[in-house]
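One protein chain is absent from this view; the other protein chains keep their places.
Labels for the chains are A and B, by order of writing; each one numbers its residues from 1.
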Amino acid sequence: MEQPATLLDVRDLHVEFRTRDGVAKAVNGVSYSVAAGETLAVLGESGSGKSVTAQAVMGILDSPPGFVTGGEVLFRGRNLLTMGEEHRRRVRGAKLAMIFQDALSSLNPVMTVGAQLGEMYEVHQGMTRKDARARAVQLMDRVRIPAAKERVRDYPHQFSGGMRQRIMIAMALALEPDLIIADEPTTALDVTVQAQVMDLLAELQREYNMGLVLITHDLGVVADVADKIAVMYAGRIVETAPVHELYKRPAHPYTRGLLDSIPRLDHKGQELYAIKGLPPSLTAIPPGCPFNPRCPRAQDICRSDRPPLYAVEPGRASACHFWKETLDES
Amino acid sequence: MRADGEAILEVRDLVKHYPLTRGILIRKQIGAVHAVDGVSFDLRRGETLGIVGESGCGKSTVAKLLVSLERPTSGHIRYKGEDVTKLSGRALKAVRRNIQMVFQDPYTSLNPRMTVGDIIGEPFEIHPEVAPKGSRRRRVQELLDVVGLNPEYINRYPHQFSGGQRQRIGIARGLALRPEVIVADEPVSALDVSVQAQVVNLLERLQNEFDLSYVFIAHDLSVVRHISDRVAVMYLGRLAEVGTDAQIYDHPTHPYTQALLSAVPVPDPDARERRERILLTGDVPSPAHPPSGCRFRTRCWKAQEKCARVVPPLEVPDWFREGGGPAAHVSACHYAEERHVVPVREPGAEAPVSWNGP
């Protein structure tokens, strides 16, 4: 059987939340794809729809109030959204895995970590408890948890934050998935621990040739590990680009503003550039370009016409009517 | 340099231990969490002192001690020469007017049942001598304007605002009594990147406008460098290294500072290849059982037998003292050594100057 190069292909995904305050359009036509061995960073601020997209892909959207109202999620060419529940569950468990920000609440507090890791093998591969436990120890060794043999009998709360996140990674890896979606995996961790965990994740990804979707708000983390980036704003992708190009020459004013607004580590710098205003409420996204009220470049056309994703260069796109000007200025 | 040298706050040998107890009616002390263990520094008038460190290093406890929300186990905090830790009642209340705090979480630091006007006006109710009753509403509206919020929002409730707007309300409350010192505990870490820059700029503008001195506590090293004149690095209840921003970031001499700086992800993909990462092994030890001698020795690649035995003093190391230069700043390491860890952008790859639209 021939395998397509693309692992995950999200096409024109729409998600909305129906709340008592109205319909919040959280994801409005998001498309991205990830190939084996590739790292896609989905960058966005809170409310940009980056996590909701991932939840829809994983099929763990809280529904209600959340509903997928359009689009396709193709995993190895097959649409997860229309697949039968049974089949989808099998794909999701074995081929797709997710790592969450808060490891403590994602682990069962009354089960030992060994039992939780072992359960994956017992349920999905029908292993005996003893074999499963042995695999759990191997896995904990693999994510470099010291004294794995003894610690396999410990409960999640007995581990530090960094170690818990390693256990989460071990759980995601257990069935050797093709793709891992990591939602802010290191946000809750201290910098020194964050560096350890990111390095581990990157190393394992290379080793197993997995696809990785890294959801984050941290431009620093993205620069460290990503191959390509999708920048999200108000439920849309506003720019996609390979990592080096995006940082050097952003083609969307929002990306530009984000890059300029982070303080530097290597020198003190002058007053920070600040994007004015606030992200829009998802129940009242402005007409035209959703970024237009905050954009220094906004013209009349930005207030009336929604910009499509213009192809900027091969592998690059920007949802800005003035992408050329933005690019040239960089 | 904004600071003119005169110390407005002098912190000496500050210690805070939280007793660990057992038993319900009859409590028995079985140990103590050494949250802060002998911290000394000066805050000069008009300067910003940044305190960085990882979670559990005691930096938030220092903040609480500075604004007298906690009483130290021992040590002194002198505000203009007067020991704040000994004060109570009226005298303490008077000092509180001058040392205010901005909190980390804009969602829990504002009382959800009070209007913005009541929240910002509360300082005047507690200290009625600052503003006569009739003028308070006007003062609150002025404060809203100062922090960049529409004064018409005075009757709204906190839940009607975004995180960044709430943080501005918290800052307005901190400013109400015209304090001289503001202790800001992670004031921007809960905010989105684009909003974070707005609040950082606001804090800098207010500092110039009202001649404030800041103690700026954060774990984000880039933000701290941007806003601080001097930086103190904290590890497990003690200061590891203190110096100007250039001394700490460009010429760190303490291994912990070096590890910390080298771990910061830099928003520059080109730095991936150039950077030298110091990966620390293991976790921060529990502050209930801190290691003997140097606190960092359990994770330090340079640790010798001496480090377990002798607590390194926070002094300028002798071998740097004579030469002077940027490495000659206080560093609590027996084997302090300069090392460049922050990748500097190559001149050609310099980011374009900030723009403000066409």
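The rule is simple: a residue touches a chain if its C-beta (ideal position, glycine included) is under 8 Å from a C-beta of that chain, and two chains touch if they have at least 3 such contacts.
As a convention for this text, contacts and distances are computed from a predicted model.
Only one of "histidine kinase", "NADH-quinone oxidoreductase subunit J", "ABC transporter permease" or "SoxAX cytochrome complex subunit A" fits the UniProt record of the hidden chain, and that name is "ABC transporter permease". When the omitted chain is restored, the residue from B:T73, B:S162, B:S189 or B:T244 that touches it is B:S162.
Of the listed positions B:L177, B:M234 or B:L280, the one in contact with the omitted chain in the full complex is B:L177. Checked against the full complex, the one of A:A5, A:V110 or A:A284 touching the unshown chain is A:A284.
Only one of B:L9, B:L149 or B:V223 touches the absent chain when the whole complex is considered: B:L149. Residue positions on chain B in contact with the hidden chain: 24-25, 64, 67-69, 92-93, 96-97, 100-101, 103-105, 108-115, 122-123, 126-127, 145, 148-151, 155-157, 159-162, 164-165, 168, 170, 173, 177, 195, 198, 356-357, in rising order.
Convention: only the chains that are shown with their structure count from here on.
Interface residues of chain B, counted against chain A in their complex, comprise 54-55, 162, 164-165, 192-198, 200-201, 204, 219, 221-223, 225-227, 245-246, 249-250, 259-261, 263-272, 277, 279-280, 282-284, 342-345, 349, 351-352, 354-358. Residue ranges of chain A in contact with chain B, taken from their complex: 45-46, 146, 160, 162-163, 190-196, 198-199, 217-224, 226, 243-244, 247-248, 256-276, 278-279, 296-297, 329-330.
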